[in-house]
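Following this message is one structure expressed as structure tokens.
A protein chain is absent from this complex, but the other protein chains hold their places.
The letters A and B name the chains in turn, as written, and every chain counts its residues from 1.
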Amino acid sequence: MNKSNTTRRAAIQTLAGAASLPLWARFADAQSAAPIKVGFQVHRTGIGAAYGRWYDRTTQAAVKLINDGGGINGRPVEIVAEDDGTDPKRGAEVVEKFANLHDCDVGFGTLFSHVVIGSSPRAGELKLPYFVVSEGHHVASGKLNRYTLQPGITDVKSQVQAMAPYVANNLGKKVTMIFPDFAFGHDHRDFFTAAIEAQGGEVLEQIAIPPVETSFTKYFPNIPRETEVLYHVMVGPAVLTFVKELGEFFGPSRPEVFGFIDSLEAVDLSSSGLEFLEGTYFWEGNPRYAQADQSEHDKFYRAAVGVDENGASISDPADVSTYAHMFGCWETLHIIKAGMEASGYQGPSDRAALIEAVEAMGEMPESQAHPQGAKIFNGKTHQVFGHQYISRVENGRLVKVHTTSIEDTLYPDEVDYTTQPL
Amino acid sequence: MSTMQRIIIVHLGLLALLFVLQFVLPAYHHGNLARIMVLASYAVGYNILFGYTGLLSLGHALFFAAGMYGMALTIEHLGFAPTPALLTGILAGAAVSAALALLALRTTGVAFMIVTLMFAQAGYLTVLYFGEYTRGDEGFVIQQAQRILAGIDLSQPTNRYFAAWALFSTCFLVSLLLVQSRFGRTLIAIRENEERVHMLGYDTHRHKLYAMILSGTLSAAAGAFYGLLFGYAGASFASVQYSILPLLWVLLGGAGTVIGPFIGTLFMFYLIDLSSSVTTAHMLVAGVVLVLLTLFAPQGLTGELRRRLWKALP
Partner (left out) sequence: MEFGPHLLLATLEGAVGAAVLSLTAVGLSLVFGVMRVVNIAHGEFFMLGAVLAWFVAQYVAGHPALGFTAALIIAPLIVGSIAALADLTILKRLDYDPERTIVATIGLLYIIQQLTLMTYGPEARPVEPPFNARIALPWFEWGENGFQFYYPWGLSTTTYKLAVIGAAAAVLCGVWLMMTRTRVGLIMRATQADGEMALAFGIPVERIYALVFGIGAGLAALAAVLIVPIQQAHYLMGGDPLLLSFIVVIIGGLGSLPGTVLAAVFIGLSDGIISVFFSPTLAKILATLIVGLVLVFRPQGLFGTRAA
């Protein structure tokens, strides 16, 4: 089925038709009806648990769609989920478990950077294709290996640099940055500082917050008075406190505020204390609230995962999704499917061919498989590039005000993984 | 058969068994056991201070991390080969544990716990503070090409297993010889009644100092090997969680026994691994088992064995 041309109704009819067949009939024409096993490394416990839950739901929805449509190469997809405790040591053990115990065909789904970096060497040694959904710059930076790919979500370097033109031209040129004092925050610091300077702006002050911090007001006096734009990116359970205290600090007179939605993923924007965010700007990987120009693909994807137009669970409006990131799971699974189909994947001996097939992918049009938007995959750096969105909080909803081009997100290659042996 | 012979047979038997197992284990358990042996080396190091000397440290992650970063940073930034890098890591651990011992051994009991905890926490934050070199929490990969020790590729399963076995055997034998030695017996006496040992004319402070340095050095060796064998160094290994883990392993296996740290590490590893396949609530399972063990096997698994079957087990 050619997804980019399929209307929603046609898609649903196809699905309904397929779903009404018994399982054996749907996969009967395959040489082997044994399932393709996808090892899903999921943050069920630890600091990443809020993300993990939605990564899980998105993954289940995508697998259901793929299986209802006939699976991959006529074989059903089976998810083998293992908790990694959001810990790099356990992450590496889980990768070993996928490869050596569960006989998974691929590993997939990791979000937190330290888990990716801790697990990736083992994936490379075990020659297990490892598809991460992490938005870290670790893949494209060349630190990992040929078996690790990030084809479903853009990386922090491209996200950050694509924001600089909008910030400099619309919000202000004198920026103060607040970020967590660890690698993720340092990436923001380094990439954005360079990007805003390229736009003729400057970063007045860089305020690094220690990772164990739970109260923030004491750091805000370091924000210079002449700041025009406050750039914030915080992660972890204390972010609500951060935003509330920021509001209490500034009171009625605040500068323009630009943040990364990472701060407020899985958090209801109507939570008490977040009124301060009204009129501020956010980067969004994928707009949480259904926009006026919502594509049919987003509508389909949203319904399939079970997310309402406010970005919350259909069954519980208080259960807010990690909408800006979780599409990566959906898109990555579709890329695994496309890669396996292109390489005629039969089993673990075809893993190298699968890597080569994905490396050859290049442009990916916006479609049901890519509801977030069109993308370009760079086979050399194993990193995908795509549109970024900037939204403004209006009446407690995020309203999209700008879409970057893919060109805004590109930067020179830092590695060529294809030179490494398979 | 004399007691001594039985002791030698049981302990060398374990090492021989572990050596032979690598030829028969399926890939998954083969990999796990390599990991467990490195972690058990850490536990053996911890046991020297806690089990035999009676000092409960909550800061051993500092030593583990000193070994790991001493090894990894010299490879990453100074281009060291694995052998000198491992030595640097072990020396770093020895130096850090000596420095901390000089300060912390002025205290005892709960104050000792907190002092070690504080310095380890400062060490963890220092790793984050120098993120430019350490990449902080994210950590960095030690590439396969950087992990070839004297022509042996440590990323290959068999080589990795043998390296882990060699490390564990060394730590294990050091521990066994220690408790048979005069020095080790003095440590045990200090654990039982420090004042009396002191009155008998022993320099208890010096004994505790050497015990802590030995303990820290073995822990650092485990950290250095862990990073090298599995290709990654990151700040999570310096966090307080990795100070509590060896305490748990040792308590579970049996504090103050040579074999206990290995048993405890093995048990805990498979407890988490098996329960996480069955349920996502593996922490709950681990918690319940911990409580049950303290209720019904207070001396740990090996301690229980010693109490019921074999009183002379060292």
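Following the convention adopted for this analysis, a contact is a pair of C-beta atoms (placed from the backbone, for glycine too) under 8 Å apart; a residue touches a chain by one contact, two chains touch by 3 or more.
Note that the structure is a prediction, hence the values are computed from the model and not measured.
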Checklist outcome for this item: Of A:53, A:89, A:370 or A:387, the residue touching the omitted chain is A:53
Next on the checklist: With the missing chain put back, one of B:19, B:129, B:162 or B:183 would touch it. Which one?
Outcome noted: B:129
Item to check | Candidate in contact with the missing chain, chosen from B:142, B:163, B:238 or B:251 | outcome: B:251
Checklist outcome for this item: Touch rule applied to chain A and the missing chain gives residues 45-47, 49-50, 52-53, 181, 207-210, 212-215, 217-223, 225, 237-241, 244, 248-251, 253, 266-267, 271-273
Item to check | Contacts of chain B with the absent chain, listed as residue ranges | outcome: 56, 103-104, 106-111, 113-115, 117-119, 121-122, 125-126, 128-129, 240, 244, 247-248, 251-252, 255, 281, 283-284, 286-291, 293-295, 298
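The criterion applied here is as follows: only the chains that are shown with their structure count from here on.
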Checklist outcome for this item: Given the complex, residues on chain B that touch chain A span 26-28, 31-32, 35, 125, 128-129, 131-132, 135-144, 155, 230-232, 234-237, 272-273, 276-277, 280, 282-283
Checklist entry - What residues of chain A sit close enough to touch chain B in their complex? => result 44-45, 82-83, 87-90, 92-93, 96-97, 100-101, 113-114, 117-118, 120-122, 124-125, 136, 138, 143-145, 181-184, 186, 210-211
